[in-house]
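For reference, the structure I am asking about is given below.
For this view, one protein chain was removed and the others were kept in their places.
Think of it as A, B and C in the order they're written, each chain with its own count starting at 1.
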Amino acid sequence: MASEGLILKVDCPDRPGLVAKIASYVSDHSANLVEFNQFTDRVGEKFFARLEIDTSGLDVEDFISGFGSLGRSLEARWHFRKLPYKMRTAVLVTQTDHCLREILWRTELGEMPIEVTSVIGNRADCCGIAERSKLPYHHVEMKEDKEAGFKEIQRLLKEQDVQLVVLARFMQVMPDWLCKEYEGRMINIHHSFLPAFAGANPYRQAYERGVKLIGATCHYVTPDLDAGPIIEQEVARVQHYHGVKDLVRLGRDCERSALAKGIRYHVHDRTILDGNRAIVFPD
Amino acid sequence: MASEGLILKVDCPDRPGLVAKIASYVSDHSANLVEFNQFTDRVGEKFFARLEIDTSGLDVEDFISGFGSLGRSLEARWHFRKLPYKMRTAVLVTQTDHCLREILWRTELGEMPIEVTSVIGNRADCCGIAERSKLPYHHVEMKEDKEAGFKEIQRLLKEQDVQLVVLARFMQVMPDWLCKEYEGRMINIHHSFLPAFAGANPYRQAYERGVKLIGATCHYVTPDLDAGPIIEQEVARVQHYHGVKDLVRLGRDCERSALAKGIRYHVHDRTILDGNRAIVFPD
Amino acid sequence: MASEGLILKVDCPDRPGLVAKIASYVSDHSANLVEFNQFTDRVGEKFFARLEIDTSGLDVEDFISGFGSLGRSLEARWHFRKLPYKMRTAVLVTQTDHCLREILWRTELGEMPIEVTSVIGNRADCCGIAERSKLPYHHVEMKEDKEAGFKEIQRLLKEQDVQLVVLARFMQVMPDWLCKEYEGRMINIHHSFLPAFAGANPYRQAYERGVKLIGATCHYVTPDLDAGPIIEQEVARVQHYHGVKDLVRLGRDCERSALAKGIRYHVHDRTILDGNRAIVFPD
Partner (left out) sequence: MASEGLILKVDCPDRPGLVAKIASYVSDHSANLVEFNQFTDRVGEKFFARLEIDTSGLDVEDFISGFGSLGRSLEARWHFRKLPYKMRTAVLVTQTDHCLREILWRTELGEMPIEVTSVIGNRADCCGIAERSKLPYHHVEMKEDKEAGFKEIQRLLKEQDVQLVVLARFMQVMPDWLCKEYEGRMINIHHSFLPAFAGANPYRQAYERGVKLIGATCHYVTPDLDAGPIIEQEVARVQHYHGVKDLVRLGRDCERSALAKGIRYHVHDRTILDGNRAIVFPD
């Protein structure tokens, strides 16, 4: 990703000449394409594109506002992102910390342009990890009045102006109203190869089914449990001698990898939602 | 696998000294272990072992019959196989031929010690492939009277003294009575990463769910559809631009690979069933 | 790939507005993009693109010839392919037949738009496989006078108007003059993960080095042995108990897969050469 410039995501009904029209808009403004990805869904007759644009010597605001008339004529949805940026991100956890650690590691390394606003947990286990990275940790009690807990989470997310919510092994089912409020902006890691083993204890389910591969799935959260658009999946080979504890151990690496890639694709605007499917232009 | 000798599969309740007792039986008869695999299931308190034994200079019949008193004292199930051997195998097909071709290729190459007794199909599509390999092809009509069709299949299997039935993309649900008759001796390839997408049209299901990995599962057939013990699974990465036809194309390679490995493990006596799980000692 | 239409491959020095210019050429002729892939090499300042174009209602010859002035103004190399087509392909073999079988299988299945003009071998081993598919088999003696053998191969390739030469485990080092004559049109499968274990006996080399992964590499042939542009690579995990014979067995599946994908990408015009690197737009 370029250190400065613009990312444009656009999708619209398919029609002839879309690439020419959109690319010409860029070149007519003397801007230059750094990266260009597009996909035409023949079945759904829809067009999806992501453009990374070098805007040196360009009036960016003018460029953005000028796109409106083209966008409207194409009946498009579109979104501009000015580079550089950091996406304000809250990480929700319960007990295990490997996904949280992975996010912090990649953020500190500069792999992902996010600013972790805080870590929110319904147990105290991950508090130390947050503190080591000098991040605020909010403990939200979920034992008795779950609805009050979710309201408190909502309040924190708003207060911190959070743009992305990451459920990093947060072991609570999100209420519908919160899923809808953060639709397309809330990412979960499920510790199975979805749609296999949705719900609780997927590693135990996998052990009992005797599978030879386990997996993890990074997906957008929707009101339907573990059924939102999939961004990334990872698998690992297992054998008969691996007990549930081994699956948990081996699965952690799948979870870390799938979640990190999923977040990366989202914050780099490499995902576009198409109903319950996610278009992903990987890098 | 050695070109001659014995394979012994044995499983029994776990107790101290099992490896010593079984290995001593071999060495006390001046036989030599070529390969030795064992697994102790701590949860189920069961012991599983596979021994490949060099029997040169040995009275094999005496060795086999002598094992009985040890086996009984261990409350074991056991099975001897004399090498070399070829497992009499029937391949059941419907329309697509890639799994059949894979089996024939590996058989001709000597990778798998099987003798294909015949190809049985409920359509004519694979007839030419069978004939090219000079194998009998039996057409069994399944359109109107399915039960009569399955009875005819049963008759052919018995007539040909078949030891292994391979469902190589045979698109018919086997009746319970036939599943039970060939329990542990009938292998299916399902074109999904089970338990995801059991049943019909798994590639379409996978496309609609928007998964990022597709797969294939080789398993023993039981009366529960697509729910028998899994021998091998394979996956392939897919992206948003892969339509159902692409998934079918990419999935074929998963199916071929998983089925070939599953058959190989079975005919080399590398699988032991433990309830609905398969112990597999790969090579 | 569309059943009819045009494929355009183009590469040129990078400059602003290339996507707009090329896509506009298409839309100005009322043609429609079915698929569009492009890549800008920032290091080498080069632009590469592949377009799949729906040409219904279009004067194709006019469209092709008209592109010349744009192409020249961009200092581009370009290539048009009219769909449908079948690429005339010769398969060269020595002893092992698994790669040949894979090619024939995928061709018969319609996965690859090639027409195998003949199988050419310096041993008789693969003759039967060719005959089963009713293909001409040419035996070319290479024992004593290798140069004469290569001249005979050249003669056959010309006589059959061959567009693609596939070395499907052909165990002879191609002379420079033949490599140059079929530059970018001759594909080899090497049975190692190049650049590791170039040259002879790669599986033995891999065994002796004690690697934990073996591989296969599909690449364009150049006068430098095993050093041409890589199209595809595949690996398989191995363990200490795998001897050289096991590596050969497990490696066959890598070879088949990498070669099949490499050929597929080439015949679908999904590869563009950039010096010693191959741009590949996979499907």
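Here, a contact is a pair of C-beta atoms (placed from the backbone, for glycine too) under 8 Å apart; a residue touches a chain by one contact, two chains touch by 3 or more.
As the structure is a computational prediction, the values presented were derived from the model and not from experiment.
Q: Among the chains you can see, which ones touch the chain that has been omitted?
A: Hidden chain, whole complex, touched shown chains: A, B, C.
Q: Considering the complete complex, identify which of A:117, A:217, A:233 or A:257 is in touch with the unshown chain.
A: Per the contact definition at the top, the residue touching the missing chain is A:257.
Q: Can you say which of C:173, C:211 or C:225 touches the chain missing from this structure?
A: Result: among the candidates, C:211 touches the missing chain.
Q: Which subunit C residues touch the hidden chain?
A: Counting over the whole complex, subunit C touches the hidden chain at residues 39, 42-43, 193-197, 208-213, 215, 229-233, 235, 239-241, 243, 274, 276-280, 282.
Q: Using the document's contact rule, name the residues of subunit A that touch the chain not shown here.
A: 98, 101, 105, 109, 111, 132, 241, 246, 249, 253, 257, 283
Q: Since one chain isn't shown, list which residues of subunit B touch it in the complete complex.
A: 16-21, 23-24, 26-28, 30-36, 38, 40
The criterion applied here is as follows: only the chains that are shown with their structure count from here on.
Q: Could you find the chain whose CA centre sits the greatest distance from that of subunit A?
A: Chain centre farthest from subunit A's centre: B.
Q: Provide the C-alpha centroid distance between subunit A and subunit C, rounded to the nearest whole angstrom.
A: About 37 Å separates the centre of subunit A from that of subunit C.
Q: Approximately how many whole Å separate the CA-defined centres of subunit A and subunit B?
A: 41
Q: Can you tell me which residues of subunit B touch two or more of the remaining chains?
A: Within subunit B, the residues that touch at least two other chains are 241.
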